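Only one protein chain is missing; all other protein chains are in place.
Order of writing sets the labels: A, B and C. Residues in every chain begin at 1.
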Amino acid sequence: MIRLKFSLLLEYDIADPGCDLVFNIHAAHTDRQAVVCEALRLSQNVINYLSVDHVTHNRVLRFSGSPGNLRVFYDATVDVNHYVGMPSHTWEVPIPQLPEPVLQYVFSSRYCESDRLLEFASRAFGLQTRGYSRVQFIRDWVLSHTKFESNTSNVHTSAVDTLLACKGVCRDFAHLMIALCRAINIPARFVTGIDYGADPALGPTDFHAYVEVYLADHNGAHWYLFDPSGTAIPMGFVRMATGRDAADVAFATIFGPVVAMPPIVQIEAIPGADGILNLPRLSSEALSSID
Amino acid sequence: MIRLKFSLLLEYDIADPGCDLVFNIHAAHTDRQAVVCEALRLSQNVINYLSVDHVTHNRVLRFSGSPGNLRVFYDATVDVNHYVGMPSHTWEVPIPQLPEPVLQYVFSSRYCESDRLLEFASRAFGLQTRGYSRVQFIRDWVLSHTKFESNTSNVHTSAVDTLLACKGVCRDFAHLMIALCRAINIPARFVTGIDYGADPALGPTDFHAYVEVYLADHNGAHWYLFDPSGTAIPMGFVRMATGRDAADVAFATIFGPVVAMPPIVQIEAIPGADGILNLPRLSSEALSSID
Amino acid sequence: MIRLKFSLLLEYDIADPGCDLVFNIHAAHTDRQAVVCEALRLSQNVINYLSVDHVTHNRVLRFSGSPGNLRVFYDATVDVNHYVGMPSHTWEVPIPQLPEPVLQYVFSSRYCESDRLLEFASRAFGLQTRGYSRVQFIRDWVLSHTKFESNTSNVHTSAVDTLLACKGVCRDFAHLMIALCRAINIPARFVTGIDYGADPALGPTDFHAYVEVYLADHNGAHWYLFDPSGTAIPMGFVRMATGRDAADVAFATIFGPVVAMPPIVQIEAIPGADGILNLPRLSSEALSSID
Partner (left out) sequence: MIRLKFSLLLEYDIADPGCDLVFNIHAAHTDRQAVVCEALRLSQNVINYLSVDHVTHNRVLRFSGSPGNLRVFYDATVDVNHYVGMPSHTWEVPIPQLPEPVLQYVFSSRYCESDRLLEFASRAFGLQTRGYSRVQFIRDWVLSHTKFESNTSNVHTSAVDTLLACKGVCRDFAHLMIALCRAINIPARFVTGIDYGADPALGPTDFHAYVEVYLADHNGAHWYLFDPSGTAIPMGFVRMATGRDAADVAFATIFGPVVAMPPIVQIEAIPGADGILNLPRLSSEALSSID
């Protein structure tokens, strides 16, 4: 059990005539991530809607912002109790046995155009031994093929772009790994959150994007965490939202003219209810934080 | 109430070592489309899984096919009882008031890259009066901008490609209209099925793709049917599946090497339980077949 | 006759192990643009090659830069004596009558993918009366369709991207106009230089990109200047290089790792050999500065 406490501050200048905002910034409640306490404060006095999707556990905040300054402050403490599996005993699930809600994560999506990578992925990964190790091999391939470099991609950048450009940020690493997994029929999806233990050389703490891959062991199937960017510690990841790619779960989607300040994000590991401080660490085990 | 009876025959030659198949060919059960009777026959004796998604009403058939010939025969009779609204009293729903499951249909997807069309759509449609008439205007624009031409697109063709090429088939018309709607924040999605009354000049009866747009009137919000291809009669449409675009609800997604024969599809309008034959007709009303 | 005097200073920090540099910064010598005087100074003592292409009149400077600071200073005074034609008496040249060296400017190129815009351009411009006025119509269409906005495009941005994004800088306006002309079989090319009279709201004087279109009048065929960006005065344009698109005639193409400072560019109109100061002005005439 790891207890993580984090806060984030988002700030915007909204132009006339205001705009609609959608946020994925709430910590998810899952069987393996409990929200101990949390608080949301908005600097504008607006009616806001918080919905929970019972399949993905995403918590979506929406409201209409008025012209002027807007500050969104959220903090939470969560307890993460990972499912820990053995990579060598974790296998791929055949398509006909996938639960129906998982099936969509084999299909091509906006930023993960697996339909264009079928042959490429099949040549590169088709002959690898199936199972967790093949997914790990893809993750390692993406990491070695791609250079982490800020400001090299934008909101339109897709997996195909990243495969060609060989550079990007965490979002791009995730999209490329997801597209390659799907291209060989392995369900994979995008997950966003905040990281404890991210590489400080990359700048201040920020949102992070991971990959979840659907694999099974003798306890059933799980969505396992992978960090293809290699910049963080999966065990230190607080999950917010999951979707097919960044189109679904951008931390902020804004419908209208705004100027955004850089987000300010802080996170720390603190002692749990039992008074014990468990620090996230790099691990070679198979980890899941959702169920 | 319109009663439609249809059948479809799909045939494949499956190569070694077999393949996994996913079909969206079952008529949907919705509050407005009742399946009176149906039958599925497979020429191979395989375990098959039929799942129903309770949000979309999609019914997904999956199984592993063995090498050799495979025939999939499905027939059904459905009663469609459309919700009929008045276009002039049907409006757009602001983003913050969209139900959470609808929100994804405002986002960009594989074949409907609305993120690349924000400015284009805003210039073309931003100043139109909001509501059903604006959506109809977009539908008419797509129809006049695009030429129906077989074999001009393929499985990778997206809305952006169609906008440039100015030609395509029903799938492409649908993707373009969806992308343009989303680009101005109107939820839109892809729906597939079989059509009574399709233009015979386009060849034998086949699968068809439509658009559904989320709009509201004084009875609440509905997913309204639009046929941007202009080749069919919305009232004659039997709905099968709905999704973000063709990536989600291809009538067949096949994971492995097969040769597919052309599908054989038949449909007719027949008298209903009351013995009365109602024929689908072109209508200027706002129609929904889902809820 | 207009006399323009300009200077430009380019500065780079070159990393190990040095790099090759290609510049298109010399004023072209053409029958209609005479170089009265010019000087080039390099801060590094390197062997440099200056070649002139006798078809395009491009003057290409090349050398290998050493690690460290590099400053390239060039200034020149030119006399521009435009060919002035009457738009209403200027027509399009049929493909079979194009000189062989002109033919390539009808073909698709890296940033002007006319092959993807055949139908789009044909629908938008196919029915316009042929001749200079049709080209002017395309130029006006591009100007009204596209918003001048810095930092919205990059080195990979093409005409198709700009058509969709509806924004860009002078390079992007030029690429879009060129692609649309070629798509209806009108030879068009990219020309770069320095502008007297550019809109000061866009920042300090900088390099500029124009379009040249091949049309004919009773004196023969000429490459006529068009400024689709609408930010400058064609008569105030000093031509440097021309090519199929920016791939050919970037003012600097650098093969290796460098950091570039913003270029410093100055231009003024001065009295000619006869002591008379002619200022460039907006004109509705058809202008050519090459032959």
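One rule holds in what follows: a contact is a pair of C-beta atoms (placed from the backbone, for glycine too) under 8 Å apart; a residue touches a chain by one contact, two chains touch by 3 or more.
Treat the numbers as computed from the prediction; the structure is a model and nothing was measured.
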Just to confirm, in the complete assembly, which displayed chains does the hidden chain contact? A, C
Out of C:9, C:22 or C:202, point to the residue that touches the absent chain in the complete complex. C:22
From C:41, C:156 or C:281, the answer for touching the chain not displayed is C:156
By the document's definition of touch, the residue of A:166, A:260 or A:282 touching the omitted chain is A:166
Residue, one of C:1, C:15, C:95 or C:261, that touches the chain absent here: C:95
Which subunit C residues touch the hidden chain? 20, 22, 47-49, 51-53, 60, 62-64, 94-101, 103-104, 107-110, 113, 115-116, 155-156, 185, 243, 247-248, 253, 255
What does the interface between subunit A and the hidden chain look like in terms of residue numbers? 116-117, 119-120, 123, 145, 147, 160, 163-167
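Basically, only the chains that are shown with their structure count from here on.
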Angular offset of subunit A relative to subunit B [C-alpha, multiple of 5 degrees]: 180
Shared numbers divided by all numbers used: is that above or below half for subunit B and subunit C, i.e. same or different? same
Would you mind pulling out the distance in Å between where the CA atoms of subunit A average out and where those of subunit C do? 45
Between subunit A and subunit B, what is the gap in Å from one C-alpha centre to the other? 31
Counting only residues that touch at least 2 other chains, which ones in subunit B make the list? 116
